[in-house]
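The next block holds one structure in the form of structure tokens; read it before the comments.
The complex is shown incomplete by one protein chain, all other protein chains being positioned as in the whole.
So that you can tell them apart, the chains are marked A, B, C, D, E, F, G, H and I in the order they are listed, and the count of residues begins at 1 in each.
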């Protein structure tokens, strides 16, 4: 079963739009939205396991121009 | 076009599990996960417009036992 | 010229709806909305001067059941 | 019915005045004030829907010189 | 030369008014105001030295009903 | 009746001393002290009304070299 | 490969000692220490996958008397 | 060589005075003061090693009536 | 008995990967992981005593390129 996470992203004041475009194209990003509130973008990411997921965040999302901070919230199945 | 939002939810330390069960059953909640990190549950909610969305959060999610705080991040289409 | 202020209000998780109703009826409250994000309600208040404004917040808004915190941001004309 | 929001804005210490002037001229900004307290400017914005509203914030307000942070609080009708 | 301090005071939502009345009567409190913003009351206190000042805060201000938190900012002459 | 406010000021680590000197000379600043605690300087300001007060903070205090942040707490007469 | 996480735990002021004892006995908790600083206890937990890990935190750690808050930091292999 | 630490202590609004008295009597507490600012009491503690020091904080300081939070800052010799 | 600590590390958005590699090679670092949540890396460090431990953090970890902040949580044996 794959691992999923919500990635709460802060972006530089005037670069959120381009950052969102770049995030949307990253493989594993199932959906991503600009959002109102304290975060600028929220992405829902899926990967084969938590390590692959971490690599998407660290190597892909955090290296995009304008992304200043990410907070990864890993989904857990607690049924 | 419907309005969507990520609702970041904090729950009482020992009630997150039951709160998640109740949230999952609310109409309009498209997905909801227990998550690691500073929030306890994240729900992705869809409604006909932002007012309907607000009613889901205020009348449904925030009245569930164990839910102590919610932060609604409304998705915006910025293309 | 009257003084105006935005009052950013936090409310108990399950009482925001009734608190908003009560706030809307307070004389001097020109508009009030439930809002998404870290605050629950924002009210735009007008009074004859800053003292009258303070009395609206302290004697009226803060004594409403469910209101837990208020942050008054007084508008200033800087033209 | 249009969507409205309060946009809480932080501005660079010495640029709040010019930022406010520029914000006031943006179509959709119904009112905007310099304010006392933790935020520097609060704008009340109206748009056809939440997406149009998001575009006003991201493409117009956040690209103004001196604006360093925005927090959009979308109004919801909970009657 | 006496020591002075600004005491930034938080008060329970519905008790700020009576707390202010009580604070105003404390010997050494040169002025005190209800204020807008994150604090509820600010008092300017004068005492013979920093120890006497601390006693005013701890034994007088902090024991008043409705006072929940105080932050004492001691004035220093840096000329 | 004039309007008064406490302005809580943060200053760059090595510029608080000169900033205080400059603040003390601003018309309307009734007293100003370097202080211990989370703020660096607190000024007590008086002006004819809240707009004039806002202009003192935005045009005078916030443009002084070394001032990095201000938080204006407007005094309100709640008797 | 199993999933591991650091769980940063806050405990009621006078119950940290007993909470630590109980945490140490939970299967999957590889090590746990009382610590200095803003957290009271840090536990290093191992489970078969992120869901099993989440269940340890939610069903075991968060239900222990004296545990008031947990922050789970999932380890990710980014080599 | 013994281990030392500064323990930054928050106390209930009206119990700081008695808490300080009790803290002063704890063996290993070399000095303790009521202080201005965000903390209420700061204690300088010495013990044979970091474990003994932790026991002083957890078993002695944190069990005193009125102590609500402690933050232990262990001194390190970095010469 | 050696002293151990969890070091909670924040790293520049695009340098966490290389910082982790460098941290892993530091003598005394028993394990280190990139992690999800508010911190970027958590290292578990062992040294002969608390002073040696402090030197590892200050002279080794904090001088690595990309490390912006560290929070050392010293383990204490409270049995």
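As a working rule, contacts are C-beta pairs under 8 Å (C-beta built on N, C-alpha and C of every residue); 3 or more make two chains touch, one makes a residue touch a chain.
In this text, all values refer to a predicted model and were calculated from it rather than measured experimentally.
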Missing-chain contacts mapped onto chain F: 13-14, 16-17, 34, 36-38
Chain I, residues in touch with the chain not shown (by the definition above): 5, 50, 54, 57-59, 62-63, 67-74
Interface residues of chain E (partner: the chain not displayed): 1, 3, 49-51, 53-55, 58-59, 74-78
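Heads up, the rule we're going with is that only the chains that are shown with their structure count from here on.
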C-alpha-based rotation, chain E on chain I, 0 to 180 degrees, nearest 5: 180
Same-interface partner of G-I, chosen from the options A-B, B-D or F-H, over half of the pairs matching: A-B
Mean-CA-position distance for chain H and chain G (Å): 26
Chain centre separation (chain C, chain H; CA means) in Å: 41
Multi-chain contact residues (two or more partners), chain D: 5, 16-17, 34, 36-38, 50, 54, 58-59, 71-78
Every chain pair in contact, whichever chains are involved: A-B, A-C, A-D, A-G, A-I, B-C, B-D, B-G, B-I, C-D, C-E, C-F, D-E, D-F, E-F, E-H, F-H, G-H, G-I, H-I
